[in-house]
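In this view, the complex is presented without one of its protein chains, the others remaining in place.
For clarity, chains are labelled A and B in written order, and residue numbers in each chain start from 1.
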């Protein structure tokens, strides 16, 4: 905060253990990466170099270094991990991580099917010397998982060494934890949180309505991901109650008289 | 214009009294602010640091200075004004404006309810030594104001010292002067303009269809706001008839033979 105001929710400083924000970089130039760092570095915990963009964007190693120097954990999109796995080239993926000097890695099975034991063995192997995020929930809208299945998988992945479970929504925000129209599957999420600690789950929430829903439901320090670069600052204002949608959420009762209907 | 063409609507130079464009900055870095200034400065009259983003973005004072040096009036989003008011801290808001050396200010009641006399007293107080814009119309879609009510409020706010009345649409463009599907409430707008001079109203028009509607209806020099940074130049082409949607709008009759149906 640039100045003090009362009744603003507390946020941890980096490195944080809750209230994490993961930003999706779909191919920024180095200078654009510097721009978002200069405006919003303290609010960025992770940057994902989305899907296979790290394979094609120019200057990727310098960009990775730029993020790392700003104390941002940067990792390659899970789709790239899968592109190596589907080609039976997992050991080459490890070499790539070494070459790029990346200590954070996502394990996912959103673009291909994979036995869950196999997925967990990748998590186990990678978590020996890296910070592992693992993504749960298929990218394919036709695959519906029961909440028990979600929970069982989440527990096994934590056990295997995953530090953060990413609840899949895809860039468009209409699969996994969301219904096809982008609204949240509240029933599913309640069940997940009855068994898994909130701090362990990072919810992909590319749409503002989804961010608002999670903040109203689970507070300022819910973990949110797939945030577009130009939505980092707006998201932070939502977390702090400095935007219409969450304006009254963190105020004490005696200041709520002026609340609007439906707020 | 980089070159001359006949039948292009006249536009005033800055500082303008009509044909104003207000840009929404949701958390740009200083370098991004410089970018839009370098490409489109002559078309930007106001920059709003949207909602509470000025409280969280890094380098906000240098950014304010950057805009001001380019002869752009910069102001803090009305939601921040309200965040101080709801906490009974209006005098601290005045101190913040002084600290930031900001001479332009928005008075609004879009996120909280406020007696209209109270709103007008803020306008009166602030307009003593600042340029005041006041926003009319609630952010809450469930509140429908009659056109008489809109007009009465507008007249009182002008009387209190407001220089520009902002007709609320929110960032998403589906409340206030717009129906919930984003189309314009034409009946309401006709009535407003029967009583209030067009130059005094700045219409929030984040969506291109809305911008086109206002330009076709009220000409190139209608005041428009909540324009995204990457839509400043496209909006200017709409105003000048250099885009398909308004291509024939400013041409003389004898050049309209080639008009397409529905244009």
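Of note:
In this text, a contact is a pair of C-beta atoms (placed from the backbone, for glycine too) under 8 Å apart; a residue touches a chain by one contact, two chains touch by 3 or more.
On a predicted model such as this, the values are computed, not experimentally measured, just so you know.
From the options B:13, B:38 or B:194, the residue with contact to the unseen chain in the full assembly is B:38. Listed by residue number, the positions of subunit B touching the unshown chain are 1-3, 5-7, 31, 34-36, 38-43, 230-234, 236-237, 240-244, 247-248, 251, 255, 258-263. What subunit A contributes to its contact with the hidden chain is residues 26-32, 50-60, 79-80, 82-84, 86-87, 89, 96, 99, 110-114, 138-143, 170.
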